[in-house]
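Complex shown without one protein chain; remaining protein chains in place.
Think of it as A, B and C in the order they're written, each chain with its own count starting at 1.
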Amino acid sequence: MASEAVAQGHEAEHHALPAQVAPDVVARELVATTMGASGRFKAIAWTLGVLSIAGIVALVLKWLDQSDDSTRWGYVAALLSFLLSVAGGAPMVAMAPVMAKANWVRPVTRIAAMFSFASIVTIITLIPLVAILPPLVTEGARRRTIWFEAPDYSPHIWSIVGLVLLLITGIGLFYSAAIPDFASMRDHSMGWRQRWGKKFARGWVGTDSQWRTLRMRIGMFGTFYFLILVFVNFLITTDFGQSMVPGWRDAIFPMYHSISSFQAGVAAIVIALWAARRYMHLEKYVHVDAFWSLGRLLFALTLLWVYFFYSSFIVFWYGRSATDISTLNLLIRGPMMYAFIAAIILIWFVPWWILIWNKVRRSVNGMAIGAAVILVGVLIDRIRIFVPAWSVPPDQIHEKWLTKIPGTVYPDIFDILIMAGGISLAVLIILLMTRVIPVLSVWQVQEFNLLSKPIKYVRGQATMIAKPD
Amino acid sequence: MQQRRSLDQAYTNRKLLNGQLDTPKWWAPTVIVLGILVLIGIGVISVMINKGLGVTGLSRPVFWGLFITTFVFWVGISHAGIMISAILRLTQAEWRRPVTRAAELLTVFSLLTALVFPLIHAGRPWRIAYWIMPYDFGRGIYPNIRSPLIMDPVAIGTYLTGSTLFLYVALLPDLANLRDRTKGWRNSLYTVLALGWRGNPRQWKMQTVGGILLSALMLPIFVSVHSIVSWDFAVVPAVEGWHSTIFAPYFVIGAVHSGVSAVVTMMALMRWLWKWDDFIRPEHFDALARLLIVVATGWLGFTFLELIFALYGQDAPEIALREMQMFTWPWNMLFIIFFLTAYLIPVPMWLFKRVRTNIALMFWTSILVNIGMWLERFLIIVPGLARRTPFVYTWDSYRPSAVEWTIFIWSFAWVTFLMLLFSKFFPLVPLFEQKESQVFTDDVMIGRAKVPAVLREAD
Amino acid sequence: MTSANFGGHNWGMVVDIDKCIGCQACVIACQAENNVPLNTQDRVERGRSISWIRIERYWEGDFPDTKARFIPIMCQHCENAPCEPVCPVFATYHNSEGLNVQVYNRCVGTRYCANGCPYIVRFFNYWEPVWPETLRNHLNPDVTVRSRGIMEKCSFCVHRIRRATRTARSQDRQLLDGEIQTACSSACPTSALNFGNFNDPNSKVSTMRKDQRHYTLLDQFATEPNVIYLAKVDTDRKVGAGEAASHG
Partner (left out) sequence: MSTRSMLGLFQQPEPAADAMDGLKEAGFELGSFDVLTGVPYPEGAFGEYVPQHRLFRFPAFGAIIGFTLAVFLTSVTQLAYPVVTGGKPILSLFAMLIIMYEMTMLSAVIASVFGIIFESRLPNMKPGIYDPRITEGWIGVVITFDDDSRVADAEGVFNRAGAVEIKHAS
């Protein structure tokens, strides 16, 4: 099989298919990428490290300084939502091959799964917010939440549980798919990596039963992960968003949040792939084909985002009851109007015009640009939602609807440091992970090569893609 | 999953064109019976137009009832077509092939039926010219673009036109096939319709590329149509049960749920009536049922969100409405039936492969789903209006009159009638797609294992 | 925010709940004035009765100290009327004098406006209107007899407004305050219903609406009605949406 594949390697050029490489070569080369670290890598890692420490310090200081005033914490909430979106949304792609049996996605899954480690940062940002979250009952009046008669600590406890569960299942998803690669680390590397590989491979030799349990595990963790992600999105969006604003009753908002979280996740994966391809020289494995498919996915999600946004907007705009008006005034026309316009442009308009071209979706750099634009847009969108939501003073929080629209809250030095720090910490974690395990899943690249092979159909060129059950 | 047998193309032609070339015996009697039903329905409709809407069960404040429910229901069914043929085409699902055309047909005919209801339920149907096609320059007044009732006809018209053209384009190769198989006047008819199709590479390429292009264009329309229909309700703040932002995606996914179920029902009928066991195989039902499990569960999630955020407001009228919808006779009974039939009975059954591959069971479960989905629309629209408003002199309940029920039944007879009529002249299963799947699927040997594989063109 | 410009007039009504005794005179007057078909027993039973103005009656307090509360409800002629934008044929719209007018000729009877109205003061003609032989000649010639299949509702007796305006113009003078009385307000024995021009700062209604008892119905819909209610004095609680529901 392998030799035949190599023989057909030269044909693969004018296919949208990765060059067929022999499995052992794949293992050795991919494992090699984890070894050592270039000077550039070290420099980046150190700067990120410094930034993250600064961010954590700033978070502690802000907590000591402003713990009494919840209206100042909007930006931390926005950061929480953003990290949840990216770090939570990305691993969803990791389960695609099991669910959809899509072949192109196999090499991508590892990078996707790595993002689940970044959920640690999400939890860090959650801690102070949970403490500062206004109580359910203020001046005897119970504010509108999904916790109708529940005790006062309900939102806090459940959001913590949800995020921790998300982290655990995410790591579970990562690890269950990583075992064979730890095995190949054990076999093809030396030093601590080999020892770690030995430890984590847990005696993997690739027997039939081991493979079966592996696939079962991925499927299981994937399903759990999806359910928990939706659940967490629901909790965070209601407890840390909607219920902070009197009269904001937007049934679609959790869905909106989930969709744009998938969008951000896919965008992040595209950028990670681009970086891996560029700086780890993995052109042979990360082929344009993957970007092409991710591009279509991203495009669809972009349209879906604008659809979800419009479905809620038109109902508010048209219905125009007192609560609707106050919601629009706060979130769209209000203190964050310019952020809102920027978000629309960056999440929908620009990507739409970039990604609609097949040429762009087939190009690596074009995709990276589109993805970057989307990521920035999602961050701004989170800010325009959560900052006004938190800026509502707690003494109005239990009213029927918002009678007095609060002014714009601008970030103070703490907020800026915290956001920079949080994001760079997330990036740092992923960077470090690439030193521990190949950034592309070895066994899935091999499987990819095994299942898809270029064939000759009468006189024409085509690709046979096997779809095992 | 799919055991593939290679079918000779001549055999495929013979079997799949049996509706046109040699009409089955049951065809004529069935069409006659349905035709009589259709005539009765039309008679009742004209009586209603003549006498006025007093003959319905409507009242104040229940101004909308069975007609609008059925309208939404049929629009929902119409979402089967594009769901199957567009989404599955774009995701290159092989098992879509035998069902695409039937699904698109269902789209076209159910839309035609759906369109009837808002028109006949208007107070002065003879005046709707001013509503749908109002560009009567003499009057100098134009329709109200701001009204959702203008967006509706525009959206549905777009969807109807689009899917009809889509259907025709995909029909071309099969028309050519019929042209080659028929004699006499039918031959000349098909010759004209086939536009002189010969099947050279250029035409086939247009067929494939065009199919993908049209799918990509139809998909956003498909989503928008039911969203706009849902906004008829969602933008009305006065009716607590309607004014919810989630309605658009909620209706769309519900529509997909009922539409795909309707396709399953129809596939079972096609397999039985035309004896297409070789083409509509258990694995197709299996695949559709897997899809349905996902769709139905997603729909359940939306239902949950809709309910949670209805109560989230904790306003007295909203809670009163929900209480009425779920715990007050007769709505509670309807609600239980709706929940059982739309989710609780079918979906757990579909979890078993034995059920998924059992045609009879799939037939009945899919019918259950559509009963449930009709009730869902009914439970959204009618209790929403019959709610207890602050003004005690305006409460009323609603019981559809015999006239409404007759017209309701008429709609089903009408759709089936059109379907059968179509099946007399055009193949319900796309022959060329059927044959294409023979070319494009194969088994590859990986080691000793025989693995089903699909052939993708290098793009 | 509304783009209608109220040139001279912005017609409205101030209803003093404190004076209302629930005598239903306004209901009858409206019925007679506006050619509203008789609400026969079967129509009422079928929930198809038409009464442009109705007296809602609520019980307040528990036996023995129970109080009857009355509140006359007619079309509120909202500035931001939810019933208007949903009509596909402009059959109902907001005219330049602040009236929410119903154009019978345009109406095709989708009944969408009726669903949109939170006050449920819009009525649909399910049948052709019929009057007993004896009443044929009592119909008001100034008011259209609505055929079946169209919506109708309180028009603030727009025909009276028009006639008064014409008279005033013919005598070239401004309309006097209180010159125009709707059928209901002129029939009200306790003058609980007061009709007038809100644009004229010292008209009777303008002064009345400044009363601290004033409120509007169902303000959660932000419809900005042109009908202002003055709460009952013996209680500071408003008779309105709030406890109406609880007494339902």
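Everything below uses one rule, namely that a contact is a pair of C-beta atoms (placed from the backbone, for glycine too) under 8 Å apart; a residue touches a chain by one contact, two chains touch by 3 or more.
Owing to the predicted nature of the structure, the values given are computational and were not obtained by experimental measurement.
By the touch rule given at the top, the unshown chain touches A, B, C in the complete complex. Only one of B:103, B:151 or B:382 touches the absent chain when the whole complex is considered: B:151. Of the options B:59, B:177 or B:230, the residue whose C-beta touches the omitted chain is B:177. Contact with the chain that does not appear here is found for just one residue of B:56, B:69 or B:207, B:207. Across the entire complex, the residue among C:9, C:48, C:69 or C:94 in touch with the chain not shown is C:94. Checked against the hidden chain, the listed residues B:142, B:272, B:393 or B:425 yield one contact partner: B:142. The missing chain lies against chain C, touching residues 1-4, 78-85, 87, 90, 92-94, 224. As for the chain not pictured, it touches chain A at residues 313-314, 317-318, 457-462. Within the complete assembly, residues 8-10, 13, 140-147, 150-151, 154-155, 157-158, 161-162, 165-166, 168-169, 172-173, 176-177, 180-181, 195-210, 213-214, 217-218, 220-221, 224, 228, 432, 435-436, 438-440, 455, 457 of chain B touch the chain that is not shown.
Methods note: only the chains that are shown with their structure count from here on.
In terms of C-beta pairs in contact, the better-connected of the chain pairs A-B and A-C is A-B. With each centre defined as the average position of its C-alpha atoms, the distance from chain B to chain C rounds to 44 Å. Mean C-alpha positions place chain A and chain B at a centre distance of 36 Å. Chain A and chain C have CA centres that are 56 Å apart. Multi-chain contact residues of chain A, defined as those touching 2 or more other chains: 318, 320-321, 323. Listed for chain C are residues 82, 85, 220-221, each touching two or more other chains. Residue ranges on chain B touching chain C, taken from their complex, read 52-54, 56, 58-64, 118, 121-125, 127-128, 130-131, 134, 141, 143-144, 146-150, 232, 235-239, 315-317, 320, 385, 388-396.
By the touch rule above, chain C contacts chain A in their complex via residues 80, 82, 85, 219-222. Interface residues of chain B facing chain A in the complex, by the touch rule stated above, are 1, 91, 148, 220, 223, 227, 231, 234-237, 243-249, 301-302, 305-306, 308-314, 442, 444, 446-447, 449, 451-459.
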